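Omission of a single protein chain aside, the complex is shown with its protein chains in their original locations.
Our next item is chain A:
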Amino acid sequence: MKADVLVRTDWNRKSRRITRHTIRRMLAHWQLYVILLPPLLYVIIFHYIPMYGIQLAFKQFQAMSGIGGSPWVGFKHFDQFFNSPSSWRIIRNTVGISLYSLAAGFAFPILLAVALNEVRGRFFKKTVQMVTYAPYFISTVVLVGMLMQILDPRIGVINQFITLFGGDPVNLMGKAAYFKSIYVWTTIWQGTGYSAVIYLAALSGVSKDLQEACVIDGASKLRRIWHVDLPAIRPTIVILLVLSFGNVMNVGYEMIFLMQNSLNLTTSEIISTYVYKVGLVNANFSFSTAIGLFNSVINLILLVAANYAAKKFTDSSLW
């Protein structure tokens, strides 16, 4: 009993000393807190206050009463969404486009980076790198504009090719069946060079000694890439995979929205564009917030799950 009290007072004294020390340290550097204040206010206002607004998903928004004063309606909006015939099509489109672009696009940047890493002609390497990186800087609007010009049934170069070989012009942007492929391959065209730079950065860290040892042991180039280069960039690959799983529900809605037309909407409507149309075009705030919340929660779950899997099966993870 006595010992216990002694220990406790000792602990109290120590903790008080730590607190005093901490306060003194905080006071000495009060200016750091002042500097941090504006960015902190920014995230609180522009990121955390909207999170408070998520309650709209469970309310019926009334303009007069505002977010706080609107009446609760429970899961009404979620019921409405999941019972509507279009909901599953929209979810299927979102996940489908996402997985398609993950499966089709994931290997290209790695291939490009590994190939560029093998090239010794500096001029050739620089030129290829610069040109493949350039599309990343083309804005979404311009990219879709280019796409529509090139795929145009009348003046587009693709259809001029088709007619050259005796085929009939096709309105490619108007065919629902082609939408996913057009979107995915356009993003691959735009993003491969950019993503390759990340892998190139990782490849530049591969140890030269290891490479030389392989050469002396008579390993072929292919074996060296397989046994030295790829393991070296494995953490980067894993982390980028985890990140893309965390973005499965966030397909590039800015681009898809621009590519949509009444003819391809059955395959091109995704959750984010639907949220925009329901919420801001039709001003159905609560319903739209509910769908948006569903989207964010699924995303968060996927990211956490992917990170958990990465941690379990490999030695690299986001956190």
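Worth pointing out:
Just so it is clear, a residue touches a chain if its C-beta (ideal position, glycine included) is under 8 Å from a C-beta of that chain, and two chains touch if they have at least 3 such contacts; residues count from 1.
Everything below uses one rule, namely that contacts and distances are computed from a predicted model.
Between the listed names "ABC transmembrane type-1 domain-containing protein", "Carbohydrate ABC transporter permease", "2Fe-2S iron-sulfur cluster-binding protein" or "Protein-methionine-sulfoxide reductase catalytic subunit MsrP", the UniProt record for the complex's undisplayed chain reads "Carbohydrate ABC transporter permease".
Considering A:Ser15, A:Ser84, A:Thr163 or A:Thr266, the position touching the chain not shown turns out to be A:Thr163 (whole complex). Here the missing chain is touched by one residue of A:Ile182, A:Val197, A:Ala232 or A:Leu265, and it is A:Val197.
Check A:Val73, A:Ala104, A:Val128 or A:Ile182 against the missing chain and you find that the one touching it is A:Val128.
For the chain left out of this panel, the touching residue among A:Met51, A:Met64 or A:Ala177 is A:Met51. Of the candidate positions A:Val73, A:Met148, A:Ile182 or A:Ala232, contact with the unshown chain belongs to A:Met148. Within the complete assembly, residues 22, 25-26, 28-29, 31-33, 35-36, 38-40, 42-54, 56, 67, 111-112, 115-116, 118-120, 124, 127-128, 130-135, 137-142, 144-146, 148-150, 154-155, 157, 160, 163-164, 189, 192-193, 197-198, 201-202, 208, 211-212, 214-216, 220-222, 235-236, 239, 246, 254, 257-258, 272, 275-276, 279-280, 285, 288-289, 292-293, 295-296, 300, 303, 316, 318 of chain A touch the chain that is not shown.
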